[in-house]
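Only one protein chain is missing from this complex, and each of the others stays in its spot.
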Amino acid sequence: MLRKLSAIAAAAGLLVVGANGPALAAGGALKAKEVHWSFEGPFGTFDQAQLQRGFKVYREVCSACHSLKLVSFRNLGDKGGPFYNEKYPNSNDNPWVKAIAKDYEVNDIDGETGDAIKRPATSADRFPSPFANEAAARASNGGALPPDMSLLAKAREEGPDHIYSVVTGYVDAPKGLTVPTGGHYNQYFAGDLTSAWRGDPKHVPPGGFIAMAPPLKAGLVTFDDGVKSTLNQQAEDVSAFLMWAAEPKLEERKQTGFAVLIYLVLLSGLLYASYKTVWKNESH
Amino acid sequence: MADTAVGATTEPEHGSDPSRRDFIHIAALAAAAGGAATLVWPFIDQMNPSADTRALASTEFDLTKVAEGQQVTIKWRGKPLFVRNRTKAEIAKAVADDSASMKDPATDASRVKPGKANWLIVGGNCTHLGCVPTFGGGEYGGWFCPCHGSVYDTSGRIRKGPAPLNLVVPEYAFLTDTKVKIG
Partner (left out) sequence: MSGHSTYQPKTGIERWLDARLPIVRLGYDSFVDYPTPRNLNYWWTFGGILSLCLASQLITGIILVMHYTPSASGAFASVEHIMRDVNYGWLIRYMHANGASMFFIAVYIHMLRGLYYGSYKAPREVLWLLGCVIYLLMMATAFMGYVLPWGQMSFHGAVVITNLFGALPLVGESITTWLWGGFAVDNPTLNRFFSLHYLLPFMIAGVVILHIWALHVVGQNNPTGVDPKSKADTVPFTPYATVKDGFAMSVFLILFAFFVFYMPNALGHADNYVEANPLVTPAHIVPEWYFLPFYAILRAVPDKLMGVLAMFGAIACLFALPWLDTSKVRSMRYRPTAKIYFVFFLVTCCVLGVCGAKLPDDPVIPNLTTFQLMGSDMNSFVWLSRVASLYYFAFFLVVLPVLGLVEKTLPVPDSIASPALSADAHKG
């Protein structure tokens, strides 16, 4: 009986855990395309070349509207980051990081006069935001707020797959769908199109309207490592970069986890042997 | 709780080899203790300076702001730092005392950069218990600490009172004639 009960309990537990997922999958949007990422699985790591390309896409395209305000320049040179180099364990000394930081201007206060000034960023600074505040961001984007990208890959149920799918998911709106001004039809963007649909009410098209125009196109960014700059390549690379930005400790976490699990399995084995020895001569 | 498991099997029981049994218990306990000890490290290390704090460890300072005979106090790594533009008389006084008996002997030249004897940059915390000394107090023309009466000279060397060491000279370098990078 107990064995049966435990099987039921285990199955029930899985059911409850699994139940969260489907309910949250965005209303009406297509399920995100599945991309194979280098950071998946228990031994996954970031592909540094990909992160560098992704950073370039962010820097040349996304950063015009999207902030990255939780990430500091020094993070680029941290272990697992796009510009990590063994020679510079302290990312503040990393010359690539310093050079990138210098190209950005950040707000500061002049210590002498108290005036608001701009100065070149240092590795300790965070990425400056393209807009001064939320109202300014909305005013420049037709009322829509471009979300901060620091945590975007964790703030969407399907993670980097979702980002990849949205930036590659623009198609022409089907006939009968009224696209509002400033909106773009996207099959992977969450939304409810029922009110904009004049066709068969049983077959409302999937997806929603997104304020962002298709941001990427082939050849838009030139990759320094010679990789062909296709739309898919750019989308994949920037999604990977954003996953790194959201979870920079991913590699450290997975590597630590492997050691911890091996230790715990060994410990459980030893404790089991100890338990069996103690109980050897006791009936129970 | 678990550490008493070893003791309980000391009475010999039928059959099995007691030394092998004990080995299993000791190994299990050692593994558990080792794991617990390893887990303690992250819990301790989290109190060390975090990455963003460590990143702010250096600062640049424009010396043109300090006139001769003046001193500016800046905040560096959360603590005060005295940047003093010394007069000729102050330098002369400090050099003259180089051979005097001191608790923490040091020449004035060793406390400034070559050719920049007028610029004295020292940590603004008394080496006794960390109070901030004021300039112009005490009989050596330098700093006086109000907390417990330590007296420093114009080179920031301890001359009198309970403090054991001279005011600390931080690691710094002249980027240009008028600009220093501290840290």
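The first chain written gets the first letter, and so on, giving A and B; residue counts start at 1 in each chain.
As a working rule, a residue touches a chain if its C-beta (ideal position, glycine included) is under 8 Å from a C-beta of that chain, and two chains touch if they have at least 3 such contacts.
This structure is a prediction, so every number in the text was calculated from the model and none was measured.
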| item | value |
| --- | --- |
| Touch criterion as defined above, residue of A:V106, A:A190, A:A211 or A:V227 at the omitted chain | A:A190 |
| Listed residues A:G54, A:G183 or A:P248, member touching the removed chain | A:P248 |
| Contacts of chain B with the absent chain, listed as residue ranges | 1-2, 4-5, 7-9, 28, 32, 42-43, 45-48, 50-53 |
| Residues in chain A touching the chain absent from view | 1-2, 5, 8-9, 12-13, 15-17, 19-20, 22-24, 26-27, 42, 70, 75, 147, 150-151, 154-157, 159, 190, 246, 248-249, 252-254, 256-258, 260-261, 264-265, 267-268, 271-272, 274-275, 278-279, 282-284 |
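Definition applied: only the chains that are shown with their structure count from here on.
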| item | value |
| --- | --- |
| Separation of chain A from chain B, taking each centre as the mean of its C-alpha atoms, in whole Å | 40 |
| Residue ranges of chain B touching chain A (in the complex, touch as defined) | 5, 8-9, 13-14, 16, 21, 24-25, 27-28, 31-32, 35, 51-52, 54-57, 65 |
| Touch list for chain A against partner chain B, complex | 72, 74, 78, 92, 112, 123-124, 263-264, 266-267, 270-271, 273-274, 277-278, 280-281 |
